[in-house]
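With one protein chain removed, the remaining protein chains of the complex are shown where they sit.
Chain lettering (A, B and C) follows the sequence in which the chains are written, and residue indices restart at 1 in each chain.
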């Protein structure tokens, strides 16, 4: 899947719905944190072992999937509104990790 | 950029470094929430207006960029460890949003 | 109100209900973060000005009040399970703040 395409479509969606007025970086940073905590809520009282099998329960997996996606799109919107090239950002991080942890050349 | 490629490389990185032992869904859900809050920390005491221009300060933008990327890769790892196809998940969400907010056909 | 009394009663409640098994510090730290984010959820899309008057809406105030209390009791449980004297901890912090910000003697 082409990430560039996903990003472009999402930005168009935000503009078409005039979400920009709510989508200030301050608000989006809160939205990322809030949706991330909704994911965590599924795991707060279960053991690490139980957490490994939670994804096998379709209802739980679907809710976690929806919240992961929501968190992702808020991250995307935050990057966009902060002048950060999301694609470039994760490519840089992947390269840095490869260098730091896999002995890949600079 | 091909998201499939990024995902595959990241999963290889995790396996090669034996991170799986720490990367239980429970731990990764905490890591997503913690790194999301690090982003929020930049914005907690500034106004919405100030938050719009924060990204113009190179040092702030670079730190926010690093934290957005970190949050993204933890989301990716969590999806992977929960049996969720990340690519499919965000494609589904994009389709759902288009349907809900842009009158796109089902 | 005597904080010592509140703390003692809460610890008894936890013991009487055998919550200790779930109340590991790791879990309680997640519970604190999750309940804190539920508070934040009320504020994520409104302006700072709107946030000042939100407490005047009885239904919102009651929900925020319940979530503030919930977060407080998880903090209390976490302190208790970590060998931290909660009362002493906040007394120390109050003294430190007075020293740092009000010129109070050491």
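In the analysis below, a residue touches a chain if its C-beta (ideal position, glycine included) is under 8 Å from a C-beta of that chain, and two chains touch if they have at least 3 such contacts.
What you are looking at is a predicted structure, and each value in this text was computed from that prediction instead of being measured.
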What residues on chain C make contact with the chain left out of this view? 1-4, 6, 9-10, 13, 16-17, 24-27, 29-30, 32-33, 36-37, 39-40, 42-43, 46-52, 54-56, 61, 64-66, 68-73, 75, 78-79, 81-84, 86-87, 89-94, 97-98, 101-102
Touching residues of chain B against the unshown chain: what are they? 22, 27, 30-31, 33-34, 36-38, 40-41, 43-45
Spell out the interface residues on chain A facing the chain that's missing from view. 30, 33, 37, 47-48
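Operating definition for what follows: only the chains that are shown with their structure count from here on.
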Could you give the separation in Å between the centres of chain A and chain B, each centre being the mean of its C-alpha atoms? 3
Taking each chain's centre as the mean of its CA atoms, how far is chain B from chain C in angstrom? 28
So which bits of chain B are touching at least two other chains? 30, 33, 37, 47-48
